[in-house]
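A single protein chain has been omitted from the complex, and every remaining protein chain is retained in its original position.
And then chain A:
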Amino acid sequence: MYKENILYLYKNPLNKKDLVDFDICEEGINQMCGDEIKIKIKFENDKVVDVGFVGDGCAISQAATSLLTDFIKGKTKEEILKIKDEDVLKMLGIEISHTRIKCAMLGKNTIQKSIK
């Protein structure tokens, strides 16, 4: 589970910033560990032009949220809502144990909740 890319993203997360100019802000909580993240998204012409997240988390949640926030750039709300759990797992490229699925999906669930 702890491949190099995951550990690299944990130490060097992507899009970890607090946006000043944004359209949507949503908080997500991982009930298992109490980790909280806050995601902000800026849209232009219905497409994501910027996204940032803040908050602590484990390596899995930080890596997954990093990859996902990069992935949604340039995408419409409809396209974002179509993202499935499997897509996130593919991005991570690792096997996630049952107990850690919530960590991997924290970013995805928070983003999708924000635009529903």
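The rule is short, and it goes like this: contacts are C-beta pairs under 8 Å (C-beta built on N, C-alpha and C of every residue); 3 or more make two chains touch, one makes a residue touch a chain; residues count from 1.
By definition in this document, contacts and distances are computed from a predicted model.
Visitor: Looking at what's absent rather than what's present, what does UniProt name the missing chain, "Cysteine desulfurase", "ABC transporter permease", "Methionine/alanine importer small subunit" or "Ion-translocating oxidoreductase complex subunit G"?
Guide: Its UniProt record gives the name "Cysteine desulfurase".
Visitor: Have a look at A:24, A:58 or A:89 and name the one touching the chain we're not showing.
Guide: A:58
Visitor: Mind pulling the chain A residues that touch the left-out chain?
Guide: 1-2, 7, 32-35, 56-60, 97, 99-100, 103
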